[in-house]
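What follows is a structure written as structure tokens; I'll ask about it next.
Complex shown without one protein chain; remaining protein chains in place.
Read from first to last, the chains carry the letters A, B and C; within each, the first residue is number 1.
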Amino acid sequence: MPDSHIAKHAQPSGDALRQSLATRFQKARGRTAELAAPLSPEDLMVQSVPDGAPAKWHLAHTTWLFETTVLVPDSPGYRPFDSAFLDLFAARSDRFGNHQLPSPTLRLLSRPSGAEVMRYRDHVNAAVLHLLAQVDDAGLAEVADRVEVGIAHERRHQERMLTHIKHAFWSNPLRPAYEQPPQVYPTAPQPQDWIAHEGGLVEIGRADAGPGFDHEGPRHRVYLNPFRLASQPVSCGEYLTFVEEGGYSNRALWLADGWELARSENWQAPLYWEWRDGAWQIFTLYGMRPLDPAEPVCHVSWYEADAFARWAGKRLPSEAEWETLGARCESMGNLLGTGYRHPRACPCHGEGPWQMFGDIWEWTLSPFAPYPGYRLPDGVDEAVHGRFMINRMVLRGGSCVTPFDHANPTTRHYLRPDTRLSFTGIRLAEDA
Amino acid sequence: MPDSHIAKHAQPSGDALRQSLATRFQKARGRTAELAAPLSPEDLMVQSVPDGAPAKWHLAHTTWLFETTVLVPDSPGYRPFDSAFLDLFAARSDRFGNHQLPSPTLRLLSRPSGAEVMRYRDHVNAAVLHLLAQVDDAGLAEVADRVEVGIAHERRHQERMLTHIKHAFWSNPLRPAYEQPPQVYPTAPQPQDWIAHEGGLVEIGRADAGPGFDHEGPRHRVYLNPFRLASQPVSCGEYLTFVEEGGYSNRALWLADGWELARSENWQAPLYWEWRDGAWQIFTLYGMRPLDPAEPVCHVSWYEADAFARWAGKRLPSEAEWETLGARCESMGNLLGTGYRHPRACPCHGEGPWQMFGDIWEWTLSPFAPYPGYRLPDGVDEAVHGRFMINRMVLRGGSCVTPFDHANPTTRHYLRPDTRLSFTGIRLAEDA
Amino acid sequence: MPDSHIAKHAQPSGDALRQSLATRFQKARGRTAELAAPLSPEDLMVQSVPDGAPAKWHLAHTTWLFETTVLVPDSPGYRPFDSAFLDLFAARSDRFGNHQLPSPTLRLLSRPSGAEVMRYRDHVNAAVLHLLAQVDDAGLAEVADRVEVGIAHERRHQERMLTHIKHAFWSNPLRPAYEQPPQVYPTAPQPQDWIAHEGGLVEIGRADAGPGFDHEGPRHRVYLNPFRLASQPVSCGEYLTFVEEGGYSNRALWLADGWELARSENWQAPLYWEWRDGAWQIFTLYGMRPLDPAEPVCHVSWYEADAFARWAGKRLPSEAEWETLGARCESMGNLLGTGYRHPRACPCHGEGPWQMFGDIWEWTLSPFAPYPGYRLPDGVDEAVHGRFMINRMVLRGGSCVTPFDHANPTTRHYLRPDTRLSFTGIRLAEDA
Partner (left out) sequence: MPDSHIAKHAQPSGDALRQSLATRFQKARGRTAELAAPLSPEDLMVQSVPDGAPAKWHLAHTTWLFETTVLVPDSPGYRPFDSAFLDLFAARSDRFGNHQLPSPTLRLLSRPSGAEVMRYRDHVNAAVLHLLAQVDDAGLAEVADRVEVGIAHERRHQERMLTHIKHAFWSNPLRPAYEQPPQVYPTAPQPQDWIAHEGGLVEIGRADAGPGFDHEGPRHRVYLNPFRLASQPVSCGEYLTFVEEGGYSNRALWLADGWELARSENWQAPLYWEWRDGAWQIFTLYGMRPLDPAEPVCHVSWYEADAFARWAGKRLPSEAEWETLGARCESMGNLLGTGYRHPRACPCHGEGPWQMFGDIWEWTLSPFAPYPGYRLPDGVDEAVHGRFMINRMVLRGGSCVTPFDHANPTTRHYLRPDTRLSFTGIRLAEDA
């Protein structure tokens, strides 16, 4: 079980904490820069989804958070890199996914240039590291808390940045690749297996649901009926059968809202699937590739996941079912740190379930709602996840572009049921 | 505990069943005609909400269902009243709340006239009663099933018809009244009280979730933490304090989606509240009236119910909590049969909770999702509630325009969280 | 040449003026009531075009104008029929074709009933006639001016009311007829002929362009090249050839804006043409009828008229060309007073051009722009036509639902080039 977040709550001495924070800060910031490295100044400008943002904005906005929440309040004598940036890259708006600047404006920021934004990053990085080295023990705790929030924020934007870049590149008729694929070795697909659970009262949720994790607690009891969970995600090959057998035109398989959307948008397959010259291809961060039946299917909406499960005679798992077996799972799948920017077929060893963490976010049948005993914190902090506990469904696991420490058994990701932009896939369940 | 639906599943002899069905059919059909009686031919035409329908359409469409599902298949020699009506009043569309005719066309049907639609009703009524009298024992069961579905359908449209008429009359600057209020005697408001429950494993859901009730089963176990439920709904007076203390402009009280909607629609109070000459008035089926602080507040969206509860330091109940106490509740509130077309202050006697059934539908914090073990029936029957198990919230109880036998402890009503058109109100809960 | 408007500017004695006004008032008001007679209370409610209005509103609004501009200011002791109507039926808004009440509200006015609106008309009629009988010579001129404006307003609404009712009835799947057709005798179609004009300096425009006619003056000189004008409007048969030879799919025939609209709305024929069972039918105020090739085509937009003319190797006339020949034309076509509510094939006798006045409004290639020397009157009177001198094209002549005295050689009617709702058709011209 991944437990990356434990470090945060241990109590190291001041120097050890300074050192650990500096390392974590540098790693997170460096990873973002590394992810932006394949992008040209022009690539940094593109924005193809209304609620998205150009990579340049992600690079600047994550920097702005450190500048305004760490440096300006805590670092005496700090001079902002450019006072105009304090407004330009802010996100204090009323609308989720929106920004102080109206979203359509973000893609018009040819100035500042990409190079200047990288200088902005360097300037702020140096100032944060300097602060961490200089802050006295009395001030350290507060600085540490804010830096931690900034690091978590930075990591969330890494996933969003790649998600947006993928869509933007796909929107270019040239279908450019984000980068060249690393060498990988094919794996022999394993047959689907079913992991049984006897049901009964279980406990789920995060015991220490601090800032950034409010929506994952409190830990609480849930009663489960006996069930079985699939050992692996649904593969492209399995999903292709659903497509070929008319899944998208069989209304009996769909909930009413999903059917209406699928018809009005004329969905025929997952996002990024394209029928070319008599065969399915899919667009990836490595460009167009033939569909690989062994890979997990991804970029499906909740409606498609639900319809597929019904077609297969199964259902989606509840989040409590998922977490109960996820907590036992010892293996990791393909996450951001792995460096492979697409879901992979499972190299399954030992006992399943496999790939619970990594490759794809897994839709559950659980609406995103408060756990028993949850209370929204006071105030209007944008970062409080509880503010979004309506109209969204819970996903579990983590995808191939999710940072390692965001993929825990208790992690609750949440999306509207109509979205297909993220690396979202399916793991089936059934009543025992 | 109301158990009106039990009759349906008992096994009376053929004649008794014929008699009972005929009576129930006549009552349901007569009630609809009675509800339409105060409406002029022109009133029958008005439609003010895009997803709504004019009363004339409700009158004809409910008739159409009996004609096409009972008479045409089962009554040898039956001649349709007007073959054009078979298409005109059908509802076989893909869109929920929509119809074979595009919704905007419904309000253009000046022909057939209201008088002709009433003749259509009479024609079909006579033919159904004739069929019930004549059908032999072999065919009775199937006819009975279809008639029952038609009756349930008729009753649902009674509630919708009054809901739509209320909005249409409110949209007329003259604010006409639907009818004159009956004489009622004021009741002394009782103080709010809290009914405690110790939590633990409970059972909820309908054991016999047949056609029309698929979404209310299966019966299943749920684990509850200890909680308390308010003895009465939130009153207009309590809600007025929320309004006056700036509830609608305090973002900290609202979930993100609700805040955005409330701002963009400039909500300042529940639907039908109007500030006139220095005082709040509300529009009712009896016309404009001064706000009565003792009445239950109604016509609030889920977002408002949720924000109010947060302001009050409480929360909405889960549907399992509601049902657990609702099943113990012995008193009924004001339902359609009572004849008072507006929520009333509670004439509370004995022990609470009071008004669990009637006056207002009560929002819960439970998204409308399948119970464990629920499976969508095969086929594409529009009447299957499970098709709508996404993007909606559960309401419990029943309102002042809900037919008696639709208000059971297990009844799951469901609406999108943004709607304020129905008679929807609030009952608070809290953790013990 | 029709000269109905001359009476207005003659100077009869007071009594003769009183008498003439009373007669004209009664005729105009009676005509409206006669046109509404075939409509049921429910028919009076229907409104199928966003900028349109239900017949009930036309009946009440024309009455409101007399009440508020004649009776309230000029008739001492007059008591309004219902003070709420002063707001309810007003039209003082900023938007053309719109009203003080938002347009969607008009169709919700089930109250007042149609019967009450007719009583409102009677009440105001009696009061106006009483005023005309009583007003002294000093006040007569002002009263007469206002009554004249009201009569012209009433007549304009007669045309609009029939136009709206036609569309509303066509929107009902039952396609009801407004009334039964009178007996008519078929006419032998005449071959198209061309009336030549030598060109040169001509004079057009109304010399006395008083209130209600501001846009028709000043009279001014225009230089014309030699041209020829068609003796008759384009017939349905000629237009059918255009349709059958692919006129609607030949982009070379269309201006860019027209092509884009025709494609996006998928136009295949004029409004009200329907292909049923292998033949074209058209919807008329007499219900569905087989297309009659001899009738003038109508319900075409300017884009279609322009494309048809190009296909025919001709062009539309300019309004100066039209008026120059129209002023010589001595015969009248089918107007509102004729009582035939559809364009008729020409019963041409003597020398053409024929049907310049009546049957169809004829599109010209002249944008609706000010004549040289025209100046917008001061103030913000809604009735000033000059306010609309942009984005519209001029039509000449008058249609089968145009009152007689609105169809003069100088009459400038104007519509946006995309509209097909009015009885609009085509007369061709060509360079000599």
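A few remarks follow.
Going forward, a contact is a pair of C-beta atoms (placed from the backbone, for glycine too) under 8 Å apart; a residue touches a chain by one contact, two chains touch by 3 or more.
Quick caveat: nothing in here was measured; it's all calculated off a predicted structure.
The chain not shown here makes contact, within the complete complex, with A, C. Although one chain is not drawn, the whole complex shows that of A:20, A:69, A:113 or A:225 it is A:113 that touches it.
Although one chain is not drawn, the whole complex shows that of A:28, A:53 or A:88 it is A:88 that touches it. Here the missing chain is touched by one residue of C:77, C:278 or C:379, and it is C:379. Against the chain not shown here, subunit C presents residues 94-96, 201, 220-225, 251-252, 255-260, 263, 302-303, 306, 310, 318, 365-367, 369-370, 372-373, 376, 378-380, 386-391, 417, 431. In the full complex, subunit A makes contact with the omitted chain through residues 40-46, 48, 84, 87-88, 101, 105, 107-114, 168, 171-174, 176.
Note that in this section only the chains that are shown with their structure count from here on.
If the chains shown are joined wherever they touch, the resulting network is a simple chain of contacts running from one end to the other without closing.
The mean-CA centres of subunit A and subunit B are about 40 angstrom from one another, to the nearest whole unit.
As a whole-number value, the distance joining the C-alpha centres of subunit B and subunit C reads 48 Å. Annotation for subunit C: no residues touch two or more other chains.
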